[in-house]
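One structure is given below, represented as structure tokens, and several questions about it will come after.
All protein chains of the complex are present and in place, except for one that has been dropped.
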Amino acid sequence: MSVISYRQALHDALRGEMLRDENVFLIGEEIGLFEGSYKITAGMLAEFGPKRVRDTPIAEEGFTGAAIGAAMLGLRPVVEIMTINFSLLALDQIVNHAAKIYGMFGGQARVPMVIRTPGGGGQQLGATHSQNIELYYAFVPGMKVVAPSSPADAKSLMLAAIRDDDPVLVLENLALYNTTGEVPDHDEPAEIGKAAITRDGADITVVAYSRMAAVALQAAGRLAGEGIDVEVVDLRSLRPLDRETIIASVRKTNCAVVLEDDWLTYGIGAEIAATISDGAFDWLDAPVRRVAMAEVPLPYAKPLETAALPSVDDAITAIRATLDAVARRG
Amino acid sequence: MSVISYRQALHDALRGEMLRDENVFLIGEEIGLFEGSYKITAGMLAEFGPKRVRDTPIAEEGFTGAAIGAAMLGLRPVVEIMTINFSLLALDQIVNHAAKIYGMFGGQARVPMVIRTPGGGGQQLGATHSQNIELYYAFVPGMKVVAPSSPADAKSLMLAAIRDDDPVLVLENLALYNTTGEVPDHDEPAEIGKAAITRDGADITVVAYSRMAAVALQAAGRLAGEGIDVEVVDLRSLRPLDRETIIASVRKTNCAVVLEDDWLTYGIGAEIAATISDGAFDWLDAPVRRVAMAEVPLPYAKPLETAALPSVDDAITAIRATLDAVARRG
Amino acid sequence: MPPTTRTARSSPPAGRQAAGRQAAGAATNDQLLAFYRQMVLVRRFEERAARAYTEAKVGGYCHLNLGEEATVAGLMAAVRAEDYVFTNYREHGYAIARGIGPRRVMAELYGRVDGVSRGWGGSMHMFDIASRFMGGYGIVGGQVPLATGAALAIDYRGGAEAVVCLMGDGTTNIGAFHESLNIAALWGLPIVYVVINNGLGMGTSVERSSAEPELHKRAASYRMASARVDGNDPAAVYEAAQVALASAREGRPYLLETVSGRLKGHSVVDPARYRSREEAEALKAADPVAAYAVRLHEQGLLTDELIARIDTEATTEVAAAAEFADASPHPDVSTLFDYTYATPVPNDSRRLPGDALFPPPPRPNVAELVQMPA
Partner (left out) sequence: MPPTTRTARSSPPAGRQAAGRQAAGAATNDQLLAFYRQMVLVRRFEERAARAYTEAKVGGYCHLNLGEEATVAGLMAAVRAEDYVFTNYREHGYAIARGIGPRRVMAELYGRVDGVSRGWGGSMHMFDIASRFMGGYGIVGGQVPLATGAALAIDYRGGAEAVVCLMGDGTTNIGAFHESLNIAALWGLPIVYVVINNGLGMGTSVERSSAEPELHKRAASYRMASARVDGNDPAAVYEAAQVALASAREGRPYLLETVSGRLKGHSVVDPARYRSREEAEALKAADPVAAYAVRLHEQGLLTDELIARIDTEATTEVAAAAEFADASPHPDVSTLFDYTYATPVPNDSRRLPGDALFPPPPRPNVAELVQMPA
């Protein structure tokens, strides 16, 4: 165990896999000479050379598609898409090709590839550079989507993604890169498709992923002071979705709040709330409440951006309100 | 009133608006000389000429983006994207540009455009040509999304979409083009953002849109014979979403089933089920059940495709099961 | 500054240089005859496929190679067994010429388990790993980045294979074409892009869709070598393809444009009303199969008897293919969830449309809960 940053954990996982398997290579914009827009691949070009750390032209569709084709021949490309916003330009290659090839050809070709890309707002990047559109991938059969919220998960989920034979999108987050935490020194891939209880609690279940899973722990910590015992479910895998773990928790606490960084209507949280309301129907003592981003193109101006993004305070408000609703129905 | 097809209703609305406003023009692949892949624009090139019925190269991103730019200068383009599957290639222009321009520039530029595109499977078109991905648009603030299920709505919603000053996606459906129904002869635009009760009923609420809203009426008709009185809510507008109408219905019937043609997990129905479970929490006598497409890349082989797509029988199964669940809970 | 991928280009792997050295050769008489057999087989196969469609044995979209037979024969003869082929959805002929039996291609059209894609792909999505036929793709331009990536994999491993990526004339106007050719040229990848110019994308002529209608010239934007060849002459296509492949094997990607006609509509259901009677007549007059027969006849390579025999053989073979296809079983519904993921993971959904997310009884205890389908 050592305490490292989320960024370092991603870097270590990539480097370890590059050393372990020569079929693994990195491809994307500015990952080599520039050392990565967010420096996840710093030092990689110097260590592995331009064949395995391939800078590309600005052509998301072209180089993502090229990675898919290379994967069809047995390589294991790890694509960096600078931010998830730009992945829309490669969506046809990902959704209509990477996610379809195994099934559409009757199981004859595999696409063992990883797409790494950060989501997240909060840095005044404006409407087109601050989106959370992991939904576009989590919705698609044939895709796998993981969303680490801690350095430990960043490493173990990245390892699992690279060793998986299907296209896996690893959702990173701009606001998490500098966060730190304990990470095992040895390589231990996580199991894709499993959520985790990151905090045991008796009073209420908070379900979240990526940055909001960290926010959930902060909220739980603050509420513990007031004797409110929050259980936190970190989804970790958006597709497949681990409904069992969510339901088991809510059947224990009898109420739930969902935290998400994307827009509320049709967002990831809608499925979580629908799943809970169905699977824990006879256990639920209050409606499942969702905390999400305001449904607007995110403005640049700081006060507007701050108001639009979900915060720890918003989470606490929703948790309290839900417990009140339980009490009212008591 | 006259009885015409869904295809004819769309055609009439387009032609009427072309005659009414010379800023309206049609642009897309094969809409002119070929008269449209699904013949919605048949005869238009001959009547209006190549300036107003513009055949494009195969370049979804380019011509959709061009339509957005033309709209910024005050024209009112109606873009045909041959099927919604191909819209992924234009998604950056639609989501990162059309939907952002009004907000990102502080309200200085409007994008009065319509994107017409059919969804739907069931014709053995295979994994990449049979998708229902309206979610990708319904999720986005700045977009409006309507989904007519009848010829009357096809006409009134198309009229409303063309006269609206925001980007509106009109979701058509391959399986509905040949369906017929009564349509008013005069032009009466619908109100975007409003759902409709297309059948009054006391026992259970079925919420659906597009093709499944028609399936809902068929199921209701069959169940009426057994004395089961189904109320059908046709969403008509996916964004904005008319939660009031849905909730009012379920607070009356105390149970609900959601029908959708897309994939279940994270699909449109997830938001509907979450909305009902929240807004009708104290009225609901059984969990909200969803009927959706099997979560696979849709195979070509007929028996597999048939098994994967939701049918009237599936709807009836879910309605009965939900009423049983209500009974079991007494 | 560390070496860039660009410099890597100047020195193609040993294997590839060797491969490149063998010069392009003209077709032998045997090959000229083989082209004809191939062309007739494709012609008869497509005619049979069209009939099967009208008999409702085939569904979905169905695009035929009628008029493209000479290009099919010439191209596939130049491609080596170890090379990889990517195509669009108009690929029946290429699949057959690549060595996939007509039976398995027809069975795929019928959507049966013996189909080349097990019935999961249909007309537009033929795939056979054994013959390195890497798929027909239905999204215009979709195969172009994929094929480029296959060439990248070959380059990565220093292999001697090459990739052939087929596309239509209309496809040269989509972004993926531009991004892919730039990447291939920049990195010196072993790939030949072949533009099958049949004059039309559905109902839109090349002149109405491409500002530079001499499509091979678009290679200049990438400093890429290119050529245009008569797609109605199998020998010419064969020779041009060999030149292109030799260049690709040496790390110089190539753009080859073949010019031929589309005898029928865009797909079997398109009456092609947008085409004038004259155009249709002219195309029929220039039918590459008939014209090539006349030519070989003049050269004394074909006799009337041989023409008849070849025709009978082809007709028999496609009839047998149709029988085989019709006898092959439909995929079982129990296999619906077999090909969503290559690596199994927990909580993958295997629900049919009517299935409940959480099946009753309404109050399972947590022990039962563990068994519930996620």
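Residue numbering begins at 1 within each chain, and the chains themselves are lettered A, B and C in the order written.
Definition applied: a contact is a pair of C-beta atoms (placed from the backbone, for glycine too) under 8 Å apart; a residue touches a chain by one contact, two chains touch by 3 or more.
Everything numeric in this text was worked out from a predicted model, so none of it was measured.
Of the chains displayed, those contacted by the omitted chain across the entire assembly are A, B, C. Note on the undisplayed chain: of the listed residues B:G32, B:P148 or B:P310, the one touching it is B:G32. Across A:A99, A:L171, A:A292 or A:L323, the residue that sits in touch with the chain not pictured is A:A292. Interface note for the absent chain: among C:A27, C:A107 or C:I174, the touching residue is C:I174.
The chain not shown here is touched by just one of B:A109, B:A202, B:A224 or B:A327, and that residue is B:A109. Seen from chain A, the chain kept out of the figure touches residues 29-30, 33-34, 37, 55-62, 85-86, 89, 123-129, 264-265, 287, 289-297, 299-304, 307-311, 313-314, 317-318, 321, 324-325, 328-329. Along chain B, the points of touch with the absent chain fall at residues 25, 32-33, 45-46, 49-51, 54-57, 59, 61-75, 77, 92-93, 96-97, 101-112, 141-142, 144, 164-166, 191-194, 237, 240-244, 247-248, 251, 275, 278-279, 281-282. Residue positions on chain C in contact with the hidden chain: 1, 4-6, 173-179, 181-182, 185-186, 207-212, 217-218, 220-224, 274, 276, in rising order.
As a convention for this text, only the chains that are shown with their structure count from here on.
The highest number of C-beta contact pairs joins the chains A-C. In whole angstrom, the spacing between the mean C-alpha positions of chain A and chain B is 30. Shown for chain B are the residues in touch with two or more other chains, namely 85, 89, 126-128, 265, 287, 289-290, 295-297, 299, 329. Taken residue by residue, chain C touches two or more other chains at 117, 119-121, 125, 137, 139, 142, 175, 339-340, 349, 357-358, 362, whereas all remaining positions touch fewer.
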